[in-house]
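Of the protein chains in this complex, one is absent; all others appear in place.
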Amino acid sequence: MNIDAFRKIEERAFYALAALLGLVVLIGLGAAHYMETHGHVVTGMTNQIVWGLPHVFAVFMIVAASGVLNVASIGSVFGKPVYKARAPLSALLAIALLAGGLTVLMLDLGRPDRLIVAMTHFNFKSIFALNVILYTGFFAIVAAYIWTMMDRKVKGFSKYAGFSAFIWRLALTTATGSIFGFLVARQAYSSAILAPMFIIMSFSYGLAVFIVVQSFMYAWNGLTLDEAILRRMKNLLATFVGAVFYFTIVYHMTNLYFAKQWDFERFILLDGGIFTTLFWVGQIAIGTLIPLAMLLHPTLGINSKSVLFSALLIILGGFAQLYVIIIGGQAFPLSIFPGMQETSTFFDGAIHHYNPSLPEFLLGLGGIGIALLITTIAVRILHFVPQDDFHHVSKDALTD
Amino acid sequence: MVSLAKLREMLNWQRGAALAALLAVGAFAASSAGAHEGSATGRVTKPVHAEASGDKCVRDTAYMKRHHMDELKHQRNETMRKGIRTTEMSLQGCVNCHADKKTNSVLGKEGFCQSCHAYAAVKLDCFECHASKPKAITALHPMASQGVKAGSEADMAAKMHPGSVEPNTTGGASK
Partner (left out) sequence: MSNNVDKTPDSKSHDSSRRQFIGYGAAAMAGLAIAPGITLFDLAHGRAPEEAASSKVRWGMLIDSGKCATGCNDCVSACGKENGFSGSRETDSQWIRKVEIKDLRNGQSHSLPMMCQHCEHPPCVDVCPTGASFKRADGIVLVDRHICIGCRYCMMACPYKARSFVHEELQDQNPDVPRGKGCVEACTLCVHRVDRGGQPACADACSAAGHNAILFGDLNDPNSEISKRVATLATTQVRGDLGLNVGVRYQGI
């Protein structure tokens, strides 16, 4: 096929993809509008499960946004050339995912029309308010970082911008984890371990998202990823997945040592129905053990298709994990009178049920649509396909 | 080099498009003005609302037109945050005086608040939460404030909102 014919097909495919993603975004916005006009009564969220599916999507995207920037950080902060070539794409994905996640979070508010209030009234004791600042700052810093990577005149600042972005993203994920960590009332949260755990979760989800997008881009352009680069990235991904596993074990072991937490642990690990299933099948099997085995397998591990498949499993597992943390954590009733059996007309002492509704799901999907649409358009306009200097690659491969 | 004739042709085409666009905008504006039971001039009609029940407002009309939102906002913060419950600038005071006699509400097409806000195209956010009808005098009935066991929900509602006895759905909190 000659290059002109390829260009023509590629252009058509681009517009088709952009239109498809645009449609997903529009459906998401429509769902948000429906929720806004009818009130949250049309969602599965209630006064018992106050945060639902939109929050699972939003938190995943926000966490992955900071994690996907790691690729750039490894490049510029730690000076690895293979990752440096991927820094622009990584920074772009970070902005796109954060934009998608925040849109979902914002559109799920009871009063999304009061966004301006959220931007002008700050209670600095609230980690949420701090997050508003951290999120906006993240956009600004990463945008500046992209600028230093693209403009030769300011290229000298790239390392500093990359370093600031790295520090900022650590603060951001700490704060995201602390949204839950600072909740003294609920047994699932109220733990400092959630902050580092969210950081390591971001490493894992972010790199998985990066690998998926990168695979797609390479396939789109008919390129093949160098095996040495693939091997480096999948080893890193396996390390991150292992680290998330470690934190999960520590989290549950700590709870199992505290007698007051036994009921909660029994709920998540043994008889919590959907949450138990999601924990063992979703998070542990699909999100951890299967991808780990595949990534560490001598032949599957260096097959780009199976690495892509593992990354997709890790993303699915991530959603399961956040579903268990966010919704499972609320489904377990508050212990208002410890040691007592509680009943009331307001569902005290009872496991709360959550039936996610279609609008919520579509809103979450719309957020992913936003992230992918931004990525699709920006990659095309800014030519962010990783350009590897194979001189470096082979040298790295030798030292790998 | 483009020939002059071609240029003229192009200009004509552009001018035609511009004219068509203008016409479309004009037609849209006219039709939307018509939707407001527009006058012959095509402008939005001046708001019509009933007279207030009191004899005099807390300030003169010109001041209130320009500053009622600031006064209300100031009062809202004083009441909400500090518990200061002076009545001069209270929203309840506005509603008590300005509720339409027919609908017993400040909302509705001829409602004091809504008619003018519709005219000025300013979103009226107060009455999603605040009552748009005056406080029913029977709400202070001893039976109501003592929380008697007797009296169904409907009975109670009738006590709290005597207006609801007669159908006046036009003045509801939502359009």
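Read from first to last, the chains carry the letters A and B; within each, the first residue is number 1.
In the analysis below, a residue touches a chain if its C-beta (ideal position, glycine included) is under 8 Å from a C-beta of that chain, and two chains touch if they have at least 3 such contacts.
What you are looking at is a predicted structure, and each value in this text was computed from that prediction instead of being measured.
**Q** For the chain left out of this view, which of A:Tyr15, A:Phe78, A:Phe128 or A:Tyr257 touches it?
**A** A:Phe128
**Q** For the chain that's not shown, point to the residue among B:Arg59, B:Arg76 or B:Lys109 touching it.
**A** Residue touching the chain left out of view: B:Arg76.
**Q** Go through chain A and note every residue touching the omitted chain.
**A** Chain A touches the chain not shown through residues 38-41, 45-48, 50-51, 109-112, 114-115, 117-118, 121-123, 125-129, 131-132, 179, 182-186, 330, 334, 336-337, 339-348, 352.
**Q** Identify the residues of chain B touching the omitted chain, counting contacts across the whole complex.
**A** Residues in contact with the chain left out: 76, 78, 80-87, 92, 95, 128-131, 133-135, 137-142, 144-149, 153, 156-157, 160-161, 164, 172-174.
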